[in-house]
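Have a look at this one.
Only one protein chain is missing; all other protein chains are in place.
Here is chain A:
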Amino acid sequence: MEADAKPMKLGGRLCCVCNQRRAALKRPKTLEQICRECFYAVFEEEIHQVILENKLFKPGERIAIGASGGKDSTVLAYVLSELNRRHNYGLDLFLLSVDEGITGYRDDSLETVKRNELQYGLPLKIVSYKDLYGWTMDEIVKMIGLKNNCTFCGVFRRQALDRGAALLKVDKVATGHNADDIAETVLLNILRGDIARLSRCTSIITGEDGPIPRCKPFKYTYEKEIFMITLGCQSLNELSTYAYFKKLDYFSTECIYSPNAYRGFAREFIKDLERIRPRAILDIIKSGEDFRIATSTKMPEQGTCERCGYISSQKWCKACVLLEGLNRGLPKLGIGRNQGLNSDAKKDIKKDDRTKSIESKQCGSLEF
């Protein structure tokens, strides 16, 4: 084997970094062929660089890792605790989980988080919908059926994470959103004509003006690579010399209530694009970042909910509107645009027209 020979010539199998070991992965970002050992090192180093370049954390901060028990947050918990130790970030890390109350789904995945708590030695806090709102998702679905249930879950989860973070007195929440997720969200926000979210969704840190900012250390990380980390870890005992390649324990079952979620279509489209041209994912994120919003566009004003004090661009925050609907037996309150909102309910809630959110605009009002 000659040192200057291209790895491609050697059966297309050698790692482009070390030029010694068999390549195990084609990196979607760069199309490089890389072996497992070099991949793990490069993966962690890239996350470290993203954290430094974007100043995601400051020494002494308390950071909650939003932990669902899924692969992204499991790998995030693992990588952050590893980097924190290796590079002396000086962070106090916590795991923060939301229990939506979905039997056979969340109860199982929370078991995974509890195992992560022991594996990584990170304190775990679980906040439940039942405690915060008085309803579990099982009870909500029983009342409203399988339509719009994801709206309730999404709105409630967002707030639940913030409330849990406040209880833990953390400075920031880190979530496991990866590049594929963010590209998906860019597309969804364009499809929905939601300019306010479109302009926020690509930011690596959000909510800096609010009480608890959030950051996404995996913003530039392909889902495929996160999977390769978890997979490699499973078969590592026999393969690797690295001591830390324990099997990463994660939970991978689809939410039993979301088989028809709209996001699924965007997700599939992104995966189709990725097969044709893997860079498409980063390109979509870039497009989202560079999207310019006409200065004449009225953006929703951030205020606070009159009822619970949570940030809201309306008189009441979305969670309070949804909750009011549930408690009064009018579950369609606050769902959708015009359809489904019965006029009685509309009068009752007295939407504040003065700060009418652009999120309620119909598609087609985008200005480029």
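In the analysis below, a contact is a pair of C-beta atoms (placed from the backbone, for glycine too) under 8 Å apart; a residue touches a chain by one contact, two chains touch by 3 or more; residues count from 1.
Here is the rule we use: contacts and distances are computed from a predicted model.
**Student:** Can you pick, from "Ubiquitin-related modifier 1 homolog", "Cullin-1", "DNA replication complex GINS protein PSF2" or "Translation initiation factor eIF2B subunit beta", the UniProt name of the chain not shown?
**Tutor:** Answer from the record: the omitted chain is "Ubiquitin-related modifier 1 homolog".
**Student:** For the chain not shown, which residue from A:268, A:283 or A:306 touches it across the whole complex?
**Tutor:** A:268
**Student:** Consider the whole complex, including the chain that is not shown, and state which of A:137, A:198 or A:226 touches that chain.
**Tutor:** Touches the omitted chain: A:226.
**Student:** Given that one chain is not shown, which residue among A:23, A:79 or A:170 touches it?
**Tutor:** Candidates A:23, A:79 or A:170; residue touching the omitted chain: A:23.
**Student:** Mind listing the chain A residues that contact the chain we can't see here?
**Tutor:** On the side of chain A, residues 12-13, 22-26, 33, 36, 68, 70-73, 176, 178, 180-181, 223-224, 226-228, 231-232, 235, 239, 252-255, 258, 264, 267-268, 271-272, 274-275 touch the unshown chain.
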